[in-house]
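With one protein chain removed, the remaining protein chains of the complex are shown where they sit.
The block that comes next holds chain A.
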C-alpha cells in the first residue's frame, strides 16, 4: 500500500515534469531534429526543385569530396575564417575578462561605464557593424599610421596566417564590439567569488598579482569556458562569416554538405577546448592536493 502510493506520487511528479518539458521537446523535434536529419539526407543527394516539390537522386559523398578536395570556397574562405576565429576568440576573452575585473572595482561613475560597455549588446548587429567598417571606423587606425602592415609582412612572411591577422587588425574595433555579453557574464561570474577569499589572501601577504593568478583566475575558469563556447556560437552569425553567403538555396545538396563540414569543424574545435579545460582542472586539483 505504502509502496504503491509512493509509486503513484513518483509517477505524478514525472508526469508533471513531462508536461513542462513537452513543448520544448516538440519544438526540438520540429525545429532541430527533423531539419538536422533532413539536411544530412540532402547532403548525400542531388536536389532538384520541380513544380510538384523536390526531387532527390542519390549522390553519395561526392559533394563532400568536391568541397574537401577541389573547391575554392573551403580553402579560400572557410579556412581563413577559422584562422580569424582562432585569433579573435582569445582576444575577446582576455579583453572582456580585463574589463569585467576592472569594472568590479569600486569606482565613481561605475554605472555610467557599465552602461557604455553594455551598448555593444544592442549595437552588435550585422548591418550596423558592416556599416561602421565600411565607413572606416573599424580599424584603430594604427595599421596605416605606423605602417604595421609592412612589419607584418616581414614577420609573418608569406605564411597562411598573414592575411587573417591583417584583416583582423582592420576590424579590431569590431572584435571589441563583440564582447558585450562576455563582459556581462564575467561580471556576474566575478560576483560569485566570496570577498573572504580575497581578505584571507591579503592577510597572508599575497600581492595583488598573485591574488589574480591564484584566486581570481582559477575561480573564473568555468566562466572562461562558458564564454568561450558563447563566443564561438556567437561567431556563427558574425557579419563577415563566409558561411552565411555560402549556404544558400541555390544548391541544396552542396550547401547542406558544406554546412555539415562547418558544423563538424566547430564540434572538433569545441571538443579539443573541452579536453584542454578538463586537463587544466585536473592539473589544478592535483597541485592543490
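Following the convention adopted for this analysis, contacts are C-beta pairs under 8 Å (C-beta built on N, C-alpha and C of every residue); 3 or more make two chains touch, one makes a residue touch a chain; residues count from 1.
To be clear about the criterion, contacts and distances are computed from a predicted model.
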item: Protein name, per the UniProt record, of whichever chain is missing from view ("Outer membrane lipid asymmetry maintenance protein MlaD", "Transporter", "ATP/GTP-binding protein" or "Protein lplB"); value: "Transporter"
item: Contacting the left-out chain in the complete assembly, out of A:61, A:102, A:217 or A:275; value: A:102
item: Touch with the omitted chain, as defined above, among A:118, A:161, A:240 or A:277; value: A:118
item: Residues of chain A in contact with the chain not shown; value: 10, 13-14, 16-21, 23-28, 30-32, 34-36, 38-39, 42, 53-54, 98-99, 102, 105, 107, 111, 113-128, 131-132, 135, 137, 140, 173, 176-177, 184-185, 187-189, 191-192, 202, 207-208, 222-223, 226, 229-230, 232-233, 236-237, 243-244, 247, 249, 252, 255-256, 259-260, 262-263, 266-267, 270
